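Here the complex is missing one protein chain, while the rest keep their positions.
When the chains are written out, they are named A, B and C in that same order, and each has its own residue count from 1.
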């Protein structure tokens, strides 16, 4: 676990047992939700592309602790974790995975396009890099309207090669916009290893070249992430301009359900699995006596219950009638 | 003038009188050609957009000294200087400005699209940043075919904000391609001052963030540019990967013929005009006794002659027949 | 119009529309390359920077995808941005943001988020700017579900379409043809917002329907005049809205004239003119006395020299000939 030294300032407050257990519960919810989604995919309840963030849960969970309901969140097609950590109900999320009308995007988006106005969750974007200019604009709107809100955007290291990454970071730094950039560096973009796609493999160095204060964080350590995110969010909210976090992590599962993983060897995967953020926090909680078998069982049972309820909700959901196909292509306007 | 200290290595060789006078002559040719083009524009002999590089001549001239006929050159819509310095005949160039069939691009391109296969001059590109990926590809072809050729590309600092700049620099560095990037930083992109378009105003720092060896050079000092370019080209040709030169310069004239220059004050322009690369080299040559009135007059007369011949050639040129409009949209193939 | 009129230009009418919108609504701002200190690449926003300052007349770096996407985000964030992309030629760099975000987000989010964004751009050829600066891609934009596309051709529309577009809850793209900016004429002193959905019959006629938009309107009207000299009464329809298209106005005219010619500066194959021809085929086939004609641009990169550029673009004599052909003349 991160050496106690890193737990400074106001982050101490959050290290009480409740908060620590909350972090564990949140990561477990994501883990179990996605494990179940993988099963439901083979059962053909879920179709299309399914990208799991298993192994990377700490990033979404650690960061979301630092955001308020007023803040905005954007993520990629690998966003189940972000949606859950942001507070989208597992029920409407699962319904969306099924494509049911009761889903958070009315069933139109599926796994890659989770949206939720209530939590200011702006998707779920399936074009790599495509969400970054949107984050710039949301932050620009806040700045122009004098609102002390933060726009947090999550993206993979693969996005750093896209021109939109470059244009967006420059705009954020140039206009000193309240954006928190969170790069989830899991070392691969589909099958392309970082060193085969970037001449500079430290993504946070790239951010620094725009004069954005940036740092690299252990993406498998939820507490380290929360500490770094809290510092960064405070600065962004205080109007000090954008901040950039590079979280070093790893995708335990395949890129999507169609990936034979020829590009990495099992040994490497195993090494990283040892660093599993859920195991890690769990052990630490047990060592420090904050968590015992019974409590652990209680949490897991609770999550199973939530998951079953979500699945039942999705199963019980309805299909949007074909007549509504064209609804909301444009806003219905009073004649 | 650059302090003698910078004149090291093989660059000494080039400081004999002949070479120094050659540099002066080349810059004067560009200067006079463009001054005449401005007049011809008001006479409506030249139409469309006309972008003059007056004040920036040293960059094209200094750099081209270091290239061989096998190397490739790409530039922007502000490329008369590059074309002349690269060795395109002033005649076909002027004919192109007129839109005559005898022009270097058959008259189809005009000022913004000068092309010449004989000197491997690949244009003349009017989309800011658009030439950079082409340079990557030309260099990739050389590397894959084992040819020790250099691809030199010239672009303004405004291009640094475009995503294509970022994607291209990464590819060049990642694949260690033989590209010489020459950024002509004249402080403005049309009416937008650099500090209003970039959070990091040192463009060469951006290049460094891709691990490309880069340096800033006095763009008003043709000798300093030649020295830097010779060093960079040698490295590129030796297979050491791309190099990046940021040349600090200034556009004495308007962005194009439609620019009221509301965005900069005359005083600033005057200050820079004192740094005129042509004046500067001229004075230095006089001080060092390499150039006297007579010689200067001879050179200027020579250039006037060349210019008159070019204009006569253009005037005497013919219009491509309308029947040929669709010629070369596709390659005519033997039936 | 009986109301007092002022003499103005298309450029000034657009500028007035922007000024008016910024004054009316604190959420409106103009963003794009050189819209501020430079005054706009076609001088449309000249003076507005001094009047409204750098926040609301916002110069951007050369980052078409970045600032267009930022406009989409700002619109979702409660602003009413007017994004100016200097010309359609550079809009290709922003097309991903327009097609994959602006046009999809409302539908894809089940109606939760909309994008009240306006994008303005100059379009078209005629200034001898050659192959990379002379595109007419309105037809491409008119293909995209989720956005609306308009092409103001008159002073009234240049003045009036912007506010209506800003009030639209969905993204609207406004195309301003480069050859129109210098057009001058009288405009009602109190000219204001205009409806954008309906096409307009700019000249009434009974013999042939001529359908066009944007920069080609005046060439088409001139052709109609010449036809009139030969006793052919041509009706000229200015589409105004390219997406959605106003089929009713077109079909009503064709039902009357039984003949139609479409004039469109886009390249012929896959042009907006093709869509209009196909719709007339589908909705008015039995009313047709002759095949619908198209006058479009030659399928070549537009060359620099005047005589070749002219040859590549729709011109009055060709339009006249196409109309006469539908009459067997």
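Things to note:
Heads up, the rule we're going with is that a residue touches a chain if its C-beta (ideal position, glycine included) is under 8 Å from a C-beta of that chain, and two chains touch if they have at least 3 such contacts.
Everything numeric in this text was worked out from a predicted model, so none of it was measured.
In the whole complex the chain that is left out makes contact with A, B, C. For the options A:235, A:309 or A:329, the residue in contact with the chain missing from this view is A:329.
Interface note for the absent chain: among B:40, B:138 or B:222, the touching residue is B:138. Contact with the chain that does not appear here is found for just one residue of A:24, A:189, A:291 or A:314, A:189.
The set of chain A residues touching the chain not shown comprises 47-49, 99-100, 107-110, 112-113, 125-130, 158-159, 161-163, 189-193, 196-198, 258-260, 262-263, 319-320, 322, 325-326, 329. Interface residues of chain B facing the missing partner chain: 72, 103-109, 113, 115-117, 122-123, 125, 127, 130, 132-142, 144-145, 163-164, 167-168, 170-171, 174, 327-331, 333. Listed by residue number, the positions of chain C touching the unshown chain are 65, 89-90, 92-93, 95-96, 99-100, 103-104, 107-108, 130-132, 135, 139-140, 142-146, 243, 245, 266-267, 269-275, 277-278, 280-282, 285-286, 288, 290-294, 299-301, 303.
Note that in this section only the chains that are shown with their structure count from here on.
Among the other chains, B has the CA centre that is most remote from the centre of chain A. Mean C-alpha position of chain A lies 47 Å from that of chain B. Averaging C-alpha coordinates per chain places the centre of chain B 37 Å away from that of chain C. Looking at chain C, one finds that residues 60-61, 63, 65-66 touch two or more other chains.
Those residues of chain B in touch with two or more other chains are numbered 161-163, 196-198.
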